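Note that one protein chain is taken out, while the other chains of the complex remain in position.
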Amino acid sequence: MSEIQKAIKIFHGPQHPGITGNMSVELDLIGETIQKAQTHVGYLHRGFEKLIERRTVVQGFTIVCRICVPEPDPNEENYARAVETLAGLEISEKAKYIRTMVLEMARLANLFMWMGGQAGSIGLGLIPQWSVCDRDYMLDLFEELTGARVYHMYAFPGGVRRELPEGFLGRLSDLLDYYEKRIVVYNNTFFDNVVFKTRAIGVGIVNKDEALKNAYVGQTLRACGIKRDVRKDMPYLMYDKLDFDIPIQTEGDVYARALVRRDEMIQSIRILRQIIEQMPSEGDILQKIPKHRKFILPAEDTYVQTETARGAMSYYMAGDGTEKIRRMQVRGPSLIHGFTLLEKLLVDSQLSDVAMTMNSLGICPPEIER
Amino acid sequence: MIDLASKLENISLELVEKNKRLYKVVVAIENLESLLLKFINEFGYITLDSMNYRDDIEDGVFTITYCLQTEKRDHIVMVQTSIVRENATLPSIHTIWPQAEIMEREMHEMLGVDFPGHPTLIDFALEHWQEMPPMRRDFDTLEFVNSLDPFRGQRDDNLDVKVEMKRLRAEKKALKLKAEQEENSKSEEGQEHE
Partner (left out) sequence: MAIDIKGVLSPLSALGTLFEHPKTITYPEVKKEIPKGYRGFHINDLEDCIGCANCQEVCMNDAIDMIRADKEYNPKNSSACIPRIDYGRCCWCSLCTDVCPPSSLKLDSECIHAQRDADNFLYMPKNKKDIS
């Protein structure tokens, strides 16, 4: 007797607790096995690139941090560095140290949020409660330093906007001691947990041979054994003077990417401790720049890259000889991971692994469609 | 660093070095595909990092930039070309790099460029969009937004500060003149009494 198999089409998202944001994946299923996947975005299009075209350099800096919600600081850093490259500004060493410190703090905050999302997607409800609380302590430090918890608006073309508060480096150092103890606890409850290992090992394996050509970035590459990181390959700010390693694994599945992220948290703590020791006590934090209607960008274009907690993020910026920015285009790591890689990885996998794979690739919909 | 200048002599192009890790090459549209293949096969720039676009409406062209990166991810080259705005078409490179499929889809929706041979030229972020492609410079977003939702009222008492400054100066001058006239007339009266 022949079996008639019918394919069912369902929409996984945009309202789904396992999705890392507002996007949907259209799935064709037979039973619970996926035959075809197609990604749909468009629920978060705010039109940043068009908004920037009507604004001057100083006004535009307040918008860019809203492009990515969990980690806004690499956006501000990219914008500031692109403007400094076009206008020929040099920033002081103290400002470079402070900007590096802010980037590493944002990386730690984002990795805690990732851990909550990854554990929540397979049903371990305890880890998100803990990791969101630990992230909150870092947001308290940001509130003291920059004046706001999430949208900092701190890294300005020419330096940073405010001085370090009194005793800030001591409080940061105490928080890092607390985080080192918490990583041991997370090892016991999450990374060594037999439930997570059974679900995650052997799922979502990325093909190593085409990874470099297809422009995969971040932990997706490093979990396949390819050691690439913008901080070492094209260093910026103070990264060429600081001592840190790039962790890699070889299997390329969800569990390997989780271990790479855990090791990156340890490396971030190591970098922050070096910055606390080496921070210069004197220096200008902000260079003098012209008033906002008189800050003219020359008619040239440039391309800058920064390493975020999800991978390499690039900005293309062009000026046109007036005070307004001609063009700013954002290319986040999730554009390729969310479309090309996800549609390939989900074929022949199970329906219950969709949320886990998306969290593991680090797909952030606000970055895809700005 | 590969010495690009000597190896690209026989194609007509313009080479600009921005810093020791970033180069820009400007080439005509006819030589674009052969130059991209040359960069992959001979010079080791195997990754397509992004496709960027810019609307130069004053010159009547779109300026498209392909950013390629080496295998070690330590050098970037920007390959730039210009195409005419009316009926703009570009050759599709999704057979060389699979990530070009989504980038070309976005460019088709936002800028209105056609890619013959592309498998899925459907919408990317805007559903049921009827107006012109929004990233063109002649699309006025302020007018579009105001035609859909009127600006919220109760802010009609906003004043132009320069007009107010002139008005206040004129008022103060008129008051001062009036005070002077009154003083003059009082002193005249006082003299008459005497």
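Going in written order, the chains are labelled A and B, and every chain counts its residues from 1.
Methods note: a residue touches a chain if its C-beta (ideal position, glycine included) is under 8 Å from a C-beta of that chain, and two chains touch if they have at least 3 such contacts.
All figures in this text were calculated on a predicted structure; none of them were measured in a lab.
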{"item": "Touching residue (missing chain; options A:D192, A:E210 or A:D245)", "value": "A:D192"}
{"item": "Sole contact to the chain not displayed, among A:V58, A:L89, A:V203 or A:I246", "value": "A:V58"}
{"item": "Residue of A:I10, A:I30 or A:L126 touching the missing chain in the full complex", "value": "A:L126"}
{"item": "Full-complex contact with the absent chain, from A:K9, A:K36 or A:R162", "value": "A:R162"}
{"item": "Hidden partner interface residues of chain A, rising order", "value": "55, 58-60, 62-63, 126, 133, 143-144, 147-148, 151, 153, 162, 165, 185, 187-190, 192-194, 197, 291-292"}
{"item": "Interface residues of chain B (partner: the chain not displayed)", "value": "152, 154-155, 157-162, 164-165, 168-169"}
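Assume only the chains that are shown with their structure count from here on.
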{"item": "Computed distance of Cα centres, chain B from chain A, in Å", "value": "25"}
{"item": "For the chain A and chain B complex, residues of the former touching the latter", "value": "41-42, 45, 47, 49-51, 53-54, 212-215, 228, 230, 233-234, 301-303, 305, 312, 314, 316, 318, 326-327, 329, 331, 335-336, 339-340, 369"}
{"item": "Partner chain A, residues of chain B touching it in the complex", "value": "18, 21-22, 24, 46-50, 52-55, 65, 67, 69, 71-74, 76, 78, 97-99, 101-103, 123-127, 134-135, 137, 141-142"}
